[in-house]
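Every protein chain of the complex appears in place save one, which is left out.
And now, chain A:
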Amino acid sequence: MKRLSLTAMLMLPGAATASTADWLQSISVISAGDTTWVMVSTILVLFMTIPGLALFYAGMVRKKNVLATMMQSFATCCLIAIIWVCFGYSLAFTPNIGLIGGADRFFLNGLDLLTEKGLVTVYPGAASIPESVFMLFQMAFAVIAGAIITGAFAERMKFSALLWFVGLWSLLIYVPTAHWVWGPGGWLALDGVLDYAGGTVIHINAGIAGLVAAVVIGKRVGYGRESMMPHNLVLTLIGTAMLWIGWFGFNAGSALAADARAGMALVATQIATAAAALTWIFIEVCLKHKPSALGLASGAIAGLVGITPAAGFVSPQSALAIGAITSAVCFFTATKLKYWLGYDDSLDAFGIHGIGGIVGAVLTGVFVSTDISATDTTLWIQIESVLITIAYSAVGSAILLKLIDKTVGLRVDYDEERQGLDLVLHGERVE
């Protein structure tokens, strides 16, 4: 792809789709097959957050915090849903300049279905499905991006602060990043970055935000001295399975069509995940530990994250390598690096999602198949997108967190943390 100057890319209006007025099409362009698949994928991706991620995280915290942890995922889903329809969708996916989308679709204004006239709006990049479905599909992505971050500061964050943080993060950090990588005229997209289903936009973004949050908020009381064992790994395994199944919607749904690309993405997803899960427990055994349930689950998630940016661009054989490599790297970052560097990323939002996203994005550059994807990228462009996302998410999250800390206060106090968030924040108990 021809490389434009940075300024040109940031400020350039989106090329062929310069106006959303062109988006109103005859209803005959809608494909029942494509629409069905993206609708199902949307539901699968929402299922990943509620209750997939909620359960995945819930099982790993202490019982006194289990409801609060699940509440974070559920509440994030509700909050981001509203923000998305009001502002997020428009700013991410309407043409404006390379830096940010426009206000055309604020409050979904102009997203139309005119049944009598036989007209419906479609998003140009998903021309065979109604815009409503595309918008909702993207909403599900925005939702899970916010929910992933909650793993980093589990067991110690105020509920009000959480809502402020994920809400603002979604609007000010997620939305611009989504525009850059996926939006019409987005500057990273113009630069040739390949991110099929959101390795950068979702996982690196959320993972870095999580790392910054873990550092800003600080370690849990008693961290390193007291027992903070997962209270019920059955919940975690159930959550893992829900994430795994839902992820097929995440990756294969990103084809935005029920076609051969989606089929390849489906295959790549399963192969990478299986390879990754086995790799993790294999490493455990090599290190003379027992192959653990949590290890299998963690490996699976690492593989899912790693294949996310690559799913529609790589061969099934490459998927195996991507899964295994991502899992091996994440094993190291989640079980060793975290302790060496001394931060409390409670549920490894950075260790698995952040690092997995980075590895996946880079490996996409290595393994991209021009046969399957009819496009190409270079390692440098992929690395560039990783670095930019890291920088933006890190700085932006830090600013938001500091602001919220000064106004609302990020953390519960010592006694509240000891007592448990379920009772203290929500007035409820599990036993």
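Keep in mind that, in the parts below, a contact is a pair of C-beta atoms (placed from the backbone, for glycine too) under 8 Å apart; a residue touches a chain by one contact, two chains touch by 3 or more; residues count from 1.
One rule holds for everything that comes next: contacts and distances are computed from a predicted model.
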Margin query: Suppose you had to identify the omitted chain by its UniProt name; would it be "FAD-dependent oxidoreductase", "4Fe-4S dicluster domain-containing protein", "P-II family nitrogen regulator" or "ABC transporter, ATP-binding subunit"?
Written below: "P-II family nitrogen regulator"
Next item on the list: Taking the full complex into account, find the residue in A:V38, A:L53 or A:A334 that is in contact with the omitted chain.
Entry: A:A334
Next item on the list: Determine which one of A:M229, A:I245 or A:L379 touches the chain that has been left out.
Entry: A:M229
Margin query: Looking at the full complex, which residue from A:E131, A:D348 or A:D422 touches the chain that isn't shown here?
Written below: A:D348
Note to self: Just checking the interface: what residues of chain A touch the absent partner chain?
What the structure shows: 227-230, 289-290, 292, 294-295, 298, 334-336, 338-339, 348
